[in-house]
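Partial complex: the chains shown occupy the same locations as in the complete assembly.
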Amino acid sequence: MIVVKVGGSVGIDLAALCQDIGELVRNGQQLVLVHGGSARTNEVAAQLGHPPQFVTSVSGFTSRRTDRETLRIFEMVYCGEVNKGIVEMLQAQGVNAVGLSGIDGRLLSGRRKEAIKIVDERGRRMVLRDDYTGTVEQVNTSLIELLLENGYLPVITPPAISDQNEAINVDGDRAAALIASSLKAEKLIILSNVPGLLRNFPDESSLIRQIDAAQVGQFMEHAQGRMRIKVLGAIEAIEQGVRQVVFADGRIAKPLSAALAGGGTVIG
Amino acid sequence: MANANCPECEGVIELADGSFVAGEIIDCPDCGVELEITSVQPLTLELAPEEEEDWGE
């Protein structure tokens, strides 16, 4: 059993991935798909007159400012357009996909951050309270297994649900890592718009081919920005027993088959 | 000038009017603890919340 995370950034070919998944599933591969939708959310938010705002935490992480209105747009794109678009394409490949958000059946639950500390555009450190972001702490594996056992392929998307029953924006890579370890999956494959972990971003020829599980920790210096969060997720997955984490290219023709054959950065 | 006591060390903190906004974080000049300006009129200070990693999409 493997968990596949596909990002929402520009350049990723979801149709090619669904075709690839169709063939792999027909050959008996069991999998769970997790997806993002950030690029498309930025477009729709701007069109709806609520352009995306990004905040930088005091320790340098950038993330989407998620007030209640943004969350609504986030759900429209992640749970509506992207999720059902993927499910439709998988059904066309004869794969009986079922799309779920983390709210459905409390599939992904966790804690909403009461307040976040950011540096605003004028350099002032500020406390932000009405932000709906948080961390995934629990996965409803019985719902996923129930669907898998009955021949369905779960297609999972943020948001998650907080213990106060509020939808919360959570990082898809960290969620995929927790899903992989909770399900005791053999592999976690993270497809994005880069060939894998790059020694010096954005030079694609500086692809790192292989990292031993033990050394992945000190690899953190190589990872910048979003990639740092992805590597954080990989470290957690490996620590909780996932045998292999692969960062691979989501832009190529058979992205998943290529990753399973050792393409991209293999950790573990 | 607006002033209030640091909730941690009781030291008096003075801020020039108009030089700060609600929700802003400052460090107590005496004990250095991080404080949040929870209201402007009157100036009220509370310990700033802990920093938490991990962010949304």
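Per-chain numbering from 1; labels A and B assigned in written order.
Assume a contact is a pair of C-beta atoms (placed from the backbone, for glycine too) under 8 Å apart; a residue touches a chain by one contact, two chains touch by 3 or more.
Every value quoted in this text rests on a predicted model; they were computed, and no experiment measured them.
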Number of copies of each distinct protein chain, complete complex: A x2, B x2
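Rule of thumb we're sticking to: only the chains that are shown with their structure count from here on.
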Centre-to-centre distance between chain B and chain A (centres being mean Cα positions), rounded to whole Å: 36
Complex interface listing, chain B residues touching chain A: 21, 23-25, 36, 48-49, 51-57
Chain B-touching residues of chain A, taken from the complex the two chains share: 8, 36-38, 41, 57-59, 61-64, 66, 74, 78, 113-117, 124-129, 132-135, 158-159, 168-172, 174, 229, 232
